[in-house]
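Report on the structure given below.
The complex appears here minus one protein chain, its other protein chains still in place.
Chain IDs A and B follow the sequence of writing; residue 1 opens each chain.
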Amino acid sequence: MSGAIFRQSVWWAHGALAIAAFSLLALMIGLAVSIGEISIPLATTAKAVSNRLLGTTFELSRIHQGIIWDYRLSRALVAASAGASLALSGAVLQALLRNPLAEPYVLGVSAGASTGAVGVMLLGFGYGVLSLSSGAFIGAVIAFLLVAFLAAGAGGTSERIILCGVAGSQLFNAATSYIVTTSANAEQARGVMFWLLGSLSGIRWPDVYLAVPVTVLGFVVSLFHVRALDAFVFGTDAAASLGIAVRRVQVVLLGTTALMTATVVSMVGAIGFVGLVIPHAARFLVGPTHDRLLPATVLGGAIFMVGADIISRIIIPQQVLPIGVVTALFGAPAFAVILYRARRTA
Amino acid sequence: MSISLDNVSFTAGNSLIVNGVSLTVQTGTVLGLLGPNGSGKSSLLRLICRLRKVRSGIVRLGESDVSTMARSDLARRVAFVEQQATTETQLTAKDVVRLGRTPHRSLLSPLGAKDDAAVDEALSRVGMEGRARQLWQTLSGGERQRVHIARALAQSPTELLLDEPTNHLDIQHQLEILGLISRLGVTCIIALHDLNLAAMFCDQLAVLQRGKIVATGTPQHVLTRDLIGDVFGVQAHVETSSIHGRCNIQYIIA
Partner (left out) sequence: MCKFLAAIALAFGFAGLAAPSLAATQYPLTINNCGREVVFNKAPANIVSIGQGMTEVLFSLGLADRIAGTAVWVGPVLPQYAEVNARIKRLADNDPSFESVVGQEPDLVAAEFEWHVGQQGSVGKREQFAELGINTYIAPADCVAKVNADSGDGVRKELFTMGLIYREIAELAEIFDITDRGDALIAELQQREARAVASVAGAAAKNLPVVFWFSSKEINGDAFIAGKNSAPAYILKMLGAKNVVATDEEWPLVGWETIAEANPAVIVVATMDRRRYAADDPTVKLNFLAKDPVTSQLDAVRNKRFVMMDAQSMNPTIRTIDGIEILAKGINSFGLAQ
């Protein structure tokens, strides 16, 4: 008995699934735009979107128009793109590192981002020139490069890469703790922790222009490597014997996932579980071969994140829950189910 | 000749694993590679398909130097079966064999008729065609090994390298697989532990000891009492079998 629902190569079934997924994503984005801290009637939302997209001239309060288009729509798009990036990174890392528990932060990216952020926030790194996001991005990249350097020196096998990632994460987490304990008072430390949990509240359209192209780029690069990703399943030697340029593929794909993850983390903080759980859910639906898995993962990640954002805004009235808490609320039980299923078939 | 090695050496860290090995394998023949653990058999196989880089010497496939060949060309010619390759991904046996078609597929092409034919043929040659849809995780050790061999066969190779392919198989399948390999008509190098099986199925043998070739030739020529005692450290009596006409080694336990 096969392990996936849609794993047969019936192309029209996959086409139908793709259309359904896109529709669901569009619907979720529509919901995200209609729901928020203040309630705006659906008709108004529709008119506002139509005014901007189609150039109609409905009479609307300019504040409502701004809220719907500049605040909510940009936020929904960034949420979708962040979810897609994280899920895609998770899938690629799970294949490259041959580890079903791999996820985007395994190479130290999130730890480096938090060090960069607290460096800017508490030590005044690049004061006046560097924003919090830029500091986080730079920290993320430095951490990744350090881990890559270590891993290359240690032999570059999947296990070694993971170990170097763990070491790198620990190092940068320690650096973050050091900075926080020596430079911050309790209030600042609280602020830092809040940032680490993830927040979409400051998103505007310029962020969309950064987030979406990075996701698209990452997706295209990964699609180019679907055969290679499949070939890694039995390890680097097996992949090489099938004609894959192992080192080059590792560098390109790890670099791409690092770029996608660093962009997301620096923009919205460290949101967990998406990169870990969505690839498994996608595998469950369409099977493990990457030409189907990657598109399913990207769509699944986008839908999940937009949904999590909506929930984070409505679950407690008058308050916005950090989105990392919502993804954990749903991600942790899903993860337990994954482990349980894996146990049964092992 | 199909495969030739010219004074090939390989180091890992500070130790010399393969030391000046020169070897030729005629097209279409089966060469058995023998030697105790640590003699360099696995490394030698990996050098031939360029999974590792030689420190000195040249490996040739036909007329071409392996180190100058394009990776994809190399993969279309040479297939390699490892000792042990596992995965946790939920693949079916057919998925695994399909991977063997990777060097022949371009990025955008779906699986064509030629690919499907190669996959089906490979599966039936190893006797797993009925289990094509079964999950990898549910196969026994021997069945997994057969699927790996099928994957190598699906690569449509002209040279086939196998690293102890019969380790996990029961005797029936050991004989079946080795018989299959010997009848393939493809140039093969098999690393083996079992001297009798090597004698039965290989056209030529090469014996490695501490990275150096100490004997090459037909099984008759190579498997002598003295060599076996010297290289493998066991007492044996060698005679020609009246059943299959090949060497038969009987071990003497003190």
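Following the convention adopted for this analysis, contacts are C-beta pairs under 8 Å (C-beta built on N, C-alpha and C of every residue); 3 or more make two chains touch, one makes a residue touch a chain.
Note that the structure is a prediction, hence the values are computed from the model and not measured.
K.L.:
Give me the visible chains that the unshown chain touches, in label order.
P.N.:
Per the contact definition above, the missing chain touches A.
K.L.:
Touching the absent chain in the whole complex: find that residue among A:A21, A:V49, A:I67 or A:A140.
P.N.:
Reading the full complex, the residue touching the unseen chain is A:I67.
K.L.:
Just one of A:L17, A:V49, A:V106 or A:M121 touches the chain that is missing; which is it?
P.N.:
Residue touching the absent chain, from the options given: A:M121.
K.L.:
Touching residues of subunit A against the unshown chain: what are they?
P.N.:
36-38, 62-63, 66-67, 69-71, 121, 124, 127, 131-132, 185-188, 190-191, 194-195, 199, 201-204, 318, 320
Here is the rule we go by: only the chains that are shown with their structure count from here on.
K.L.:
State the interface residues of subunit B toward subunit A in the complex, per the touch definition above.
P.N.:
Going through subunit B, the ones touching subunit A are 46, 49-51, 71-72, 74-76, 78-80, 82, 85-92, 95-96, 99-100, 102-103, 105, 107, 133, 135, 137-138, 155.
K.L.:
For subunit A, which residues are in contact with subunit B within the complex?
P.N.:
So the residues of subunit A touching subunit B come out as 1-4, 98, 100, 224, 226-227, 230-231, 233-235, 237-238, 240-245, 283, 287-289, 342, 345-346.
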